[in-house]
Structures are given as C-alpha cells and as structure tokens.
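Missing here is one protein chain; the remaining ones are kept as they sit in the complex.
Order of writing sets the chain letters: A and B. Residues in each chain are counted from 1.
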Amino acid sequence: MGLPALEYALPVFTDPLVIGLVILGTIAGVVVGALPGLSSSMAIALLLPFSLYLDPVPAIALLAALYCAGTFGGSITAILINAPGAPPAAATAFDGYPMAVKGEAGRALGISAIASSLGGIFSVVVLLFAAPFLARVAYSFGPPEYFALAVFGLSMLASISGEAPIKNLIGGCIGLLIATIGVDLTTGVERFTFSVPELYEGIHFIPVLIGLFAVTELLTQAQNLGQKRHSIRVSAVKLPSLADFRRIRSTILRSSGIGTFIGILPAEGGTMAAMIGYNEAKRWSDEPEKFGKGAIEGVAGPEAANNAATGGAMVPTLALGIPGSATAAVILGGLQVQGLRPGPYLFDEQPALLYGIFFAMLLSNALFLVVGLAGAKLFSRISLVPTTLLWPTVFALCFVGAYGLEQSLVDVWIMMIAGLAGYVLKRYGFSPAPIIMGLVLGSLVETSLAQSMIIFDQQWTGFLARPIALVFFALAAISILSGSIRALLGRVLSRSGGTA
Amino acid sequence: MKIRAFDISVLTVPLVLVASACLAQDDFPSRPIDVITHASPGGGTDATARAMVAGAREALDVNMAVVPRTGGGGVVAMNYVNNRPRDGHTVLAITPTHLFAIARGQGPLAIEDLVAVARATDDPLVVMVRADSPVQSLGDLIELGRERSIKWGTTQIGGVDHVAGAILAQVAETQLSVVPFSGGGEIVTNLMGRSIDAAGLNLTEALDQIQRGDFRALAVMSENRLPVIPDVPTTVELGYDVVYSTVRGFLVLAGTPEDRIDILEAGMLEAMRQEGYQNYLAGAGLDPSGVAGREVWAAQLQRLYDDARQAMIDLGIIDPD
Partner (left out) sequence: MRHSDVSVGIVLLALCALIYWLTTGFTEVPAMLSQNVPPTFFPRLVVTIVAALSVVLIVVGLRKERVPAPAVSPAVFVTAGIVIAAGLLVEWVGTLPTLSLIAVALPLAWGERRLPRIGLLAVGLPSAIYVIFSVALGIRFPAGQLFNWLT
C-alpha cells in the first residue's frame, strides 16, 4: 500500500458530519465504557440498525470512535471505584485503584488518558501503513502457536501480583477450572454444566469480572464501614508531570507494540493485551515490588496496550475480514450491513472508507484525551457521593450490566457468586488478578492443545517443527526461571547483607 | 344464585377469550415483536436478524427488537420461546444448529412445534482447500483421506459442517479427523496457515479467498451450482448425495393463529425485498434467492430435520427409536 492519497483523505477529514459523529461516538464511548457491564461491543451492536441510515463512511466512523473511546472509558471506573467498566480495564484496576485510595486518582486518570491515547494512536498509524502486510502474520498463528502463546501467558501467573506465589498459582488454576465449564470444544462433551442450558457455552467472562471486582469491593466496603474511610479525592486531573511521563514513556512504547501485536491475532483482544502489557511493565520495572500498590507504570502498561489493541484488531478485520476482537466482530457485522465485504480488496476499492476509519480512530484517540481530562472533574464527583448511596448504585449497575450482556438471569447469579467467592478468597490472601488471567487463557490453552494434538496425529513431537511456538515456549521458560533466579539472588544478597 | 354466577363465568370466559382474540386479530401486531436469536451480537444469525428487523419495523408498523438468548446450541433460545405466549409477538430465528439440537432430543420442542414464517438466507457449504494444495478435485481429497486422515476444520462438534464432513467421509469411504474451531474466521486463517487440509465453509465466509485465488473450491454441497462460482461442481453431480447448507429463517410455534402468521410472513418478505436487506445480502456474498416464503421454507425445514436426524443416526450420535 502506498502513502495516503490526499484526494481521498481530504474530503473525509473535513466532512463535518464525520467529525460530528466521531465527537458523539467518543463521548458516548467514554460513558458506555465507564459503566460496568455496558461494553462497547454491546453498544455498537445496539447501534447497528441505526447506522443503516448513514452512508458507510460516517457510519463506520461512528462505530470506530465508540470502540476506541469505550476501551479508554473502562479505566475510569477501574481507577475510581475498583469496578472495571470493561474487561480490558481489569488490569488497570490492579494499580489504578490503589493509587486512588492513596489520593492520587487524578494522577492515575491523567496517566491512563495519555497512555491510552498514545497507545491508540500508535496502533492506528500501524494500521494505516502496514495493515495488508501485518494481516499475513495472523496466518502463521495456528493452534500450536496459540498454545505456546497461552503457555507464555500462564508463565506470568506466579509473578503477576506480589506476595504469595503459591496462592497466585492456585488462583490461576481456579480461573482455568472455571474456563472448563461448558461443552468441550473438541469432543462436544458437557462439563460441570449441571444440566443448565445457559452454561453449555461456558461462563461468560464479564459477569465473573464484575463480581470479582465490584461485588467483592462492595463487601470490603461493608467490612470497613466503621473504620475511617479513605475518601477518593480527585483534586485536579491534569496531564502527567514531566517526571511521571519520563517514567512511563518506555512502558507506553513497549505496551503499544505488545497491544498492537496481540490485537492483530484474531480473537485475542484488549483483555489479553492489557494483561501482558501489565506484566511486561512489571517485569522491566526497577521496582517490581511497588506493583499492586499504586505504581504508575501499572496503569500506563495495560492502558497503552488495550488501546493499541483496538488498531491492531482492525488490521485482520479490514484486511482479511476476520475479526481481531469481539468488538471488531460487531464492527465487521456493521460493514456487512452496509453492503461492504472486508478483505484485501477493500483497500483498493474503498480507499475513502479506509481513511474514514483511520481518521475516526485517530481523532477519537486524541479526543478522549480531552474528554477524559475535562470530564474527570465530573467523574470525580463520584467521590463526593456518600458511600452509603454510592455502593447501592454501583451494585445496581453491576446487576443490570451482568443481566444486559445476554439478557440472562443466570449471568446475574454468576456475578453474585463470583463476588461472594471473591470476598472469601481475598480474605484468605488470594488476589483476583491470577484468577482473571486463568479465566482469560483457560479455554485458549485447552482448545489449542487439543487442536494441535489432532493436527499432529497425537504426536507431541509435532511442536518441534513449529519455530514460532518454540520461541514462545522459550520465553515462557525464561519468564519462569528469571523470576526464581531473581528471588534466589535477592535472598542470597539480603542474607549476605544481613550477615555483613 | 351462586350456581348461576358460576355458570355465567364459565360461559363468559371462553367468550372473553374469543372476543379478545378477535380484537387482537384486528390490530395485530399490537405490541413490540421480539426476534429471539441464539447468536451473540456480530454473528451471522444476529446480523441477518438485525438486517431483517430494520426493514420489518416499517413494513409491519411496529417496534421490533432482536433479543439474544445464547447458549446450548439454540436450546436456551428455544426454552425462552416455548415459555412465551404463542400470539405471534415472539419470533424465533432458526438455523440447522437448532434442528440438530432437536434431533438429539435437547430442549423442549419437537419438529412438529415449528411453524415456518419466512426464509432469510440460504448459504450452502463449499468444500475447499488451499490453492497451492496438490488436491485438485474432490476425488483427490477423498484419495488423500485413504492414505492419511484428512484434517477437516469445523465450527462445532455436532454442528452442520461437522456432520457434512463426516457424512461425506462415510459416503466416500475415506478417513477424516475433525479439528473444531470456534468460528468460520478461525477456519479460514488455519486453512491459509496450513494447519488443516480442508474445510466445509459457508460461501459467505470464504468467497473473497476463492475469488482471489487463495482457496480452491472443490465442490458445493448442494443440488444446484452457485451463480457466483459457476465452474465449481456440486457434490450431487459428483455422485455423492451429501447436501448441507446454513439456512437461516424465522418461525413461530404451533398454536399461533394462522392469520397472524400470514401478516408476519408478508411483513418480513416485504422487509427482505427492500434495498437495505438486499445490500446486506450482496455485502455478505449471498444469493437473493435465499429469501423465500412460508411454503418453500416449511418444506425445507422438514427435509433439513429429516436429514439431520438420519445423519446423527448414521454417525452413531443418536439411537434410532
């Protein structure tokens, strides 16, 4: 693909309707993203019938803006009330909420906004210049490669959150077990469904997430009622200071790359990108022990990654017609409703459309920085609402959010059970992060292994012939060993320091 | 007095019912119509239902909503519809997946409970391989399977493309290993990436790859050739009576008043003939002939069910009883 042809780009970039819809989509996206349980994919699906009344370019611009802004919006509630507005923001809560508790909500929101915006813009630029080429990467990822990638993801379990590696591993396994509920993809056998048809297709990730974070937090708030309250004060939200920005700059760059790459892989969306982005931020940090207690890199890492995944996910969606994430799948549906068939020809036949999407995503990524910073004062009013009124409202939103996903009461029960179990687990020193990680990777690790074994005619040696898979296995091994080597080194050093 | 009052009430109850039915007849649809799908937003069935609803809102002059009830291969959706009044205000979007579920005895409904309203799309399965594969024809593929088992990509165990492949292998006396994926897009990538040998994909899912020359279509699992790929033979022509297609359509449950079904049918057909829906079909690479009325759709529904049941028996998934 050549350089942007201005003759196509200019009319799109200056169309007041497109600009207006992008502004509208961005504001709506931030709000929808911030509300727990209202996901941008749902909002886009609900908007589809109305987008029929628009021409293709403005229609897709609106949907794309919603997608970008919705991904950022999730971080707002993750930081302020520990209730991620959308799954990709789960990792943001690990350090964002501790920052808010420390009275640094404004700083956290500022970092989230700038990291999201830069990550998003990075990926959109990649999308514009390298889409047809990068789309081919997706083809080299078969089941064995996905299995190796998932193993690499699981190798982070022990280190993902602080103090108790054994409990982290157990938590991860609990997540893996929850992921086995439902019909086994490769044999069609029902597992742990107890004849509830709603469980045949497995437990949805979103109700578990809402429960594990928001309902668990509700119960924690109940425990702390009598004690002095940490009120979350957002005095002023502003762009990160120069010192802060210097600290997170390399994290943002790294996460942008990770997020774009993960986004390009079909079906691996922002959630996995954010998890890996968080982990790599921690691994490369000089002070990994500060993670989970309010490290600014812990906010920048996942936020840059999950927004970079939006541009990444659009690469296979547009270039191959294969959705790069759940939300991208709905946008793909939107393109089809407009009578367009995404694929390699789309770029040649519809250059205006490509620039429309590019422009909408670029503008939206820049706009939500403004909306996020300006609106943060408004969001911060949340902290002025007394606890006794705020948390019933949050719980009601969780309730509606879990229900709204599939309009199923079973999901509401899953949310509640996850919340109650989450509280008990938290009390005994298990953190939600590894459980979420296990849940995200669970079905991927199992089905990709089963698929690989069929492809290899049940011979384990088949993996040896897959170089990309071997690279990820090696990375996983390094990830596990480096942790224990560092721990060992630390112990030896502290011991020698103690005796000296 | 008491007895008389009782008598009157017994008499009036049916009267009231009849009266209200008459009343409803005059102003059907009197409240919003729900179209129940088994698919998550973004899937083919969801997109089809939404495209139909967009036009039918005007055609029927009533508010309509697509209501997802996902899970259990359509069982959740069928449970839900079964618990709603059979008054025409609840419409079920159906695919072969539901029929396979019914054939396996899952869910509350029997084939007799389904009353066809209108067909929305007919999307036949096409057997395809990578273009650089040494396999040139369906015969080659069958030969390959006799040497080593064909790696056949499919979307769901017990789903239409799984059964299609398994029955083809059985009829052609060849071996096939089913590699399940969670969607058509994944199969396309894995076929491109050489992880699998062949797949039975809907035309919509791989038309681009065929036209661009990345995939080679070996056979259409249908009785008639497809206008978009006129050079590709059908399985029937090649001597294998294996006909499978992802058909999507709308239906209501038995007991719904006939005149209301007629109103629904007329409204839906009008909606699906409009530009918006036709654009959707064109965009998805589907043939406009997929839209059909009650009679065609009812006959096909029954045939699909009989075939599904027979296939399940042949594959040993269900017992004939």
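By our rule, a residue touches a chain if its C-beta (ideal position, glycine included) is under 8 Å from a C-beta of that chain, and two chains touch if they have at least 3 such contacts.
From a predicted model like this one, the values you see are computed outputs, not experimental measurements.
*Asks:* Out of A:Ala34, A:Leu176 or A:Ile262, which is the one that touches the chain we can't see?
*Replies:* A:Leu176
*Asks:* In the full complex, which residues of chain B touch the absent chain?
*Replies:* Within chain B, the residues touching the omitted chain are 34, 65, 67, 157, 166, 177-178, 315-317.
*Asks:* Going by the touch rule given at the top, which residues of chain A touch the chain that is not shown?
*Replies:* 38, 42-43, 46, 166-167, 169-170, 173-174, 176-177, 180, 184, 186-192, 215, 218-219, 222-223, 225-226, 386-389, 391-393, 395-397, 399-400, 403-404, 407, 409, 412-413, 416, 419-420, 423, 427-429, 446, 449-450, 453-454, 458
Just so it is clear, only the chains that are shown with their structure count from here on.
*Asks:* Go ahead and note the Å separation of the Cα centroids belonging to chain A and chain B.
*Replies:* Each chain reduced to its C-alpha mean, chain A and chain B end up 33 Å apart.
*Asks:* In their complex, what parts of chain B are in touch with chain A?
*Replies:* 40-43, 46-47, 50-51, 53-54, 67-73, 75-76, 79, 106-107, 149, 151, 156-158, 177-183, 185-186, 188-190, 192-196, 207-208, 212, 276, 279-280, 282-285
*Asks:* Spell out the part of chain A that touches chain B in their complex, as residue ranges.
*Replies:* Listed in rising order, the residues of chain A that touch chain B are 41-42, 44-45, 48-49, 52, 138-144, 183, 185-188, 197-201, 266-267, 320-323, 326, 329-330, 332-333, 335-341, 343-345, 406-408, 447, 451, 454-455, 457.
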